[in-house]
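Worksheet: one structure, shown below.
What you see is part of a larger complex, with each chain still in position.
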């Protein structure tokens, strides 16, 4: 994403045995089957064998988005899909409504501004999801329907707070507002239930490297017929790479209007096959259980969650605050150096104040508890005030509930 | 790229033993070492280990482009790099000069038009490179310097004709014209000598899946200081994903302003390491030898090359015309069905009239001659009028010259 990288102040100077614990909220651990599936040679992207690969990818993505609409697959990071969502239906000067729920909604807003959009932003304290009622109020007042799109982040990866998309849609409906609903589901897709069609979302944006368990390099869109029609109606931004029009044909033929990222598509098809084998409801239940165990540990440590609204807890990542006067980045550095685990850092206004434990994607229960031992040992080694017993509490929960 | 895919009319219905012969002009065969390098788990793209990966990629790419300038790496297909080249320095209404040397210059021109640029195009018969003198004449007449950029495709993959970039730059210099020189080196980089700095190129565009021997999914830019300054000066198109400004920092830190395509970068670093081990002059000589052997075979078959100018023969791909009244696509279908080899198809105005043998990237001499046996057997099996002896002639050449 767009924020500045952490400076390279901590370096692993020694040989480290064993598997790294990758507990960032993306990229996530690659299942062995996905690594195997990608260990193939490339093929002619205009030949019949590729067409089958492409059609399978489109078809499988529909089951994850829960849509009968149009699927877009781009060789790009998730930010590319943000851009595609904006430039196909919005023109400079168009008004959009966004809720500032964290760093990623902030960055999406910045992008909108760069494309000349007129952004109305509703602030939050970054400790809860978007306020659907407040959004509805703004829409209700917009009697001229100057607002062309509503932008929401489903799971704010920076704060680990979810926004209730169905509630946002309901608020839009109550206001009888025709704006398009655009949702960033980058860190929620395949971690939490998602209903592109049933929730009435017009454009959903996602990426390969989170719940979908594929390396970064692919972004995805689900596009409603209404959004597609708006793109076709003209009057939006100049575009070429991100244009939706060729997607309609791609959805039918499996061929793409550019050279597709073949090996990543191999991985994508295998990863969604795995999700299907596990069953998406089981996948979601597993994420919930891990998230709950993580919160139980945090509570036992006496640390505060960044998300202040229990109804908004994210299933794939948990942001935890360090006590005032202490550095979350120093803690992460100690944990990386001593215990070979990567955690997510605090972003934007909560930089150095939180650390984020990713528990999304392909993750077994002992990899989760192992990660929690790394946090508890790290708190001790870094001298962060806390109570022992977080792992113990999580184990009690998991040994009962698993 | 942007042209329509071939319809799926021929299907491989039976089990095929052995390794597919991938002789399209990209994607090319992946070296085993590159497949191995990518068979790794992802890492935290904000952690210190990744920084080293990123810095290595930037540094290695500089040696391939022969530049001290700024390197851009995007998770995208090569068409994304085209777009990045345009939107950073050009605004709607800006005039650009392009030579129509084949399908890919045609598509780049189309993209320029979509972004509102005022395109001056010089036609060719698609059987030679751009006419540097003619381009110079247009520039000389542009006394008001309304032309902001000159766009050239170094190796026209659709026709297998090269354009002499140094000659284009010389013509620009003779006209004392300040336009930026932008070059598509997608299918020439790492196949033929390329001198971004020495030739005075301002923006070079490339992709991962050709001479660089990496799966598709990454595009690259080399950017001169002059181009970078133009981008910073403002007045160009609205942009976010393709923006150059963050690249300057990426070049120093190895971190990216988006989630990078980590596994493809692993592959890139290994691939360029291999090119360095072989030695770029040896790589180029190898490509020349394979191209020459291919042309010798075509001549012996009595078939005509699409490229009519011997000075412009491409080192990485050879487009061969089938006799009038015969279908190149039918020939390719027979070759795929019977001999499990993929060849490139004719694009645009030469659709069905040529087939293209890719001989770029990681390719041994017996893989080349094996491919030529596939063509010769295919010509026979498909009933295309030809003389026997193409493989025989190529073998004589290679057994002497290899």
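Order as written gives the chain letters A and B; numbering starts at 1 within each chain.
Just so it is clear, a contact is a pair of C-beta atoms (placed from the backbone, for glycine too) under 8 Å apart; a residue touches a chain by one contact, two chains touch by 3 or more.
Bear in mind that the values here come from a model prediction, so they are computed numbers and not experimental data.
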Q: Count all the copies in this homomeric complex, not only the 2 that are shown.
A: 4
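Everything below uses one rule, namely that only the chains that are shown with their structure count from here on.
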Q | For subunit A paired with subunit B, centre-to-centre distance based on mean C-alpha positions, whole Å | A | 34
Q.
Quick check: in the complex, which residue numbers of subunit A touch subunit B?
A. 1-2, 4-6, 8, 10-12, 19-20, 22, 24, 26-30, 35, 38-49, 51, 74-80, 83, 92, 111, 114-116, 207, 209, 215-217, 237-241, 246, 249, 253, 255-264, 336, 342, 345
